[in-house]
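With one protein chain held back, the other chains of the complex are shown just where they sit.
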Amino acid sequence: MSASTAQTSTIATGFADPVIAAQANFHAAMTALSRPGTVTTLSAGLIAPEPLTAELAAVALTLADHETTLWLDPALAASAEVVAYLRFHTGVRIVAKPRDAAFALVVDLAGMPALSAFAQGTDEYPDRSTTIIAAVQSLDAGRHLELAGPGIAERASLSLDPWPSNLTAELAANRAQFPRGIDLVFVSAGRVAALPRTTSVSEG
Amino acid sequence: MNAAANAQSTGYNFAYLDEQTKRMIRRAILKAIAIPGYQVPFASREMPMPYGWGTGGVQVTAAIIGPDDVLKVIDQGSDDTTNAVSIRKFFAKTAGVETTTETKRATIIQTRHRIPERELTAKQTIVFQVPIPEPLRFLEPRETETRKLHALADYGLMHVKLYEDIARHGHIATTYDYPVEVAGRYVMNPSPTPKFDNPKMDMSPALQLFGAGREKRIYAVPPFTKVRSLDFEDHPFKVQTFDTPCALCGVENVYLDEVVLDDRGGRMFVCSDSDFCEERRAEGHRGELSGEEPAFLKTAPAVEGEAT
Partner (left out) sequence: MYVAVKGGEGAIDNAHALLAHERRGPTHIADLAPEQIESQLALAVDRVMAEGSLYDPALAALAIKQSRGDLIEAIFLVRAFRTTLPRFGASQPLDTSAMAIERRISATFKDLPGGQVLGPTFDYTHRLIDFMLAAGVAPPPPVEAPAETEPTPRVTDLLDGEGLIEAETATGNEDVGDLTRTPLDFPANRDLRLQALARGDEGFLLALGYSTQRGYGRTHPFVGEIRFGEVEAEFVPEELGFAVPLGPVAVTECQMVNQFHGSAEVPPQFTRGYGLVFGQSERKAMSMSLVDRALRTREFGEDVVAPAQDEEFVLSHCDNVQATGFVEHLKLPHYVDFQAELGLVRQMRTEYFARQEELKEAAE
């Protein structure tokens, strides 16, 4: 532990109570993925180095560890502080190619590679795919999306800002290759929502 | 409660599992939710109770439970069967959470073999203990083969099996663990619940999670998801019916347990869901035998029951 004590002086701290925080964050992510369109509270409970947001960091610390792989978008990967923070708190293996990643952290949604660049899973193991966690400005303003599919009683909606123009069509293609596909989790200040691969998304 | 304080008092982490294991299970649960009905492999741990006794359900519950949750555990519909008591005690001890027998108060319900009669709500998660998660296992024992069949959505074997039943018996002869199709894609085992409970899974407001510890699989049905019991146009799916109402609370159209009262053919039928039955009796509902406590509820000599 002597190495870690030396590093904590320069690396921002993680969760105050990791056990309880991880459970609460996981619960929020589980609710978001099982009820697409539902926006739930995500009290990050930590301070992350810029440009990593506290919510992105909270989800990463909740789900990633040395048994997982993580891809960072260029804005995040460019920050040595962000890389050091994630490696220190999770032990995650950071990979260069989106295709090798179990999780991807994205702060620049507009600049994100095509969904097809990430791991899609296989027909036999569709779970071996990337879950993208993207920070957005807002989860109730911006592009209005109509949602349908498992987890939704009849219809649901979600508004996201920003929303790259190509993403709706990409999500349709993603939906069409079910059971393979990408799951997306969106975080904004203190909140989380998700679009699993099962959700059909249309611009309303 | 404070997790560190809990760790000190029990010597184990909150809800027993270490955080590394919980993360691994949580990742599997999220994938399971995203791919309804697909069995996600997970690195199931040895638990302090035997494989086959709910280790999958216990691992799922341990991974999702938080300090504010209220836990209910049932086995065969009852909160007081030995294994349900044992699992409830395990979480009361290792997580310090509140436990309940009341379905409506629970936020997490871990179950073996039943779904409660009371409709579950969007605030609830039901966790099923699963012995054999693979619906095709008894038709094709090889994992390598069944995985391919799921990949191709080739469920011909299952339909042939059900159709052979019809050819031989005139009807489908599967009464529990009756296969379902989830969200129009994967065929899934609902775990050995009676087929009576299958319709409750369809478009349920609650999240349904399934844990198979020995077989190392987790799967899920998200809320409001289509769950269709496999059938044929000329042989539509039908649930069990009972000729008599519950002898204690008088309710009809629920799943009943047959209780043998003597060795001369005396029997009574009572609600399998013990909380549901108690609640009805508390509300003043009475069944045929509810004037007297039935023999199995007390230690006095057996009461002569009316044969049904």
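Odds and ends about this structure:
Which chain is which? They are A and B, in the order written, and residues in each are numbered from 1.
Methods note: a residue touches a chain if its C-beta (ideal position, glycine included) is under 8 Å from a C-beta of that chain, and two chains touch if they have at least 3 such contacts.
Since this is a predicted model, take the numbers as computed values, not measurements.
Across the entire complex, the residue among B:D80, B:E119 or B:E164 in touch with the chain not shown is B:D80. On the side of subunit B, the interface with the absent chain consists of residues 12, 18, 41-48, 50-53, 55, 75-78, 80-86, 89, 112-114, 131, 141-144, 169-170, 173, 175-177, 192-196, 214, 216, 240, 255-258, 272, 274, 296-297, using the contact rule stated above.
Note that only the chains that are shown with their structure count from here on.
If you average the CA atoms of subunit A and of subunit B, the two centres end up 32 Å from each other. On the subunit A side of its complex with subunit B, the touching residues are 17-20, 22-24, 26-27, 29-30, 33-35, 62-65, 67-68, 102, 122-127, 129, 131, 149-153, 178-179, 183, 196-198.
Residues 2-4, 13-14, 19-20, 22-24, 26-36, 38, 40-41, 63-67, 122, 147-148, 150-152, 183, 185-186, 203, 205, 207, 220-226 of subunit B are the ones touching subunit A in the complex.
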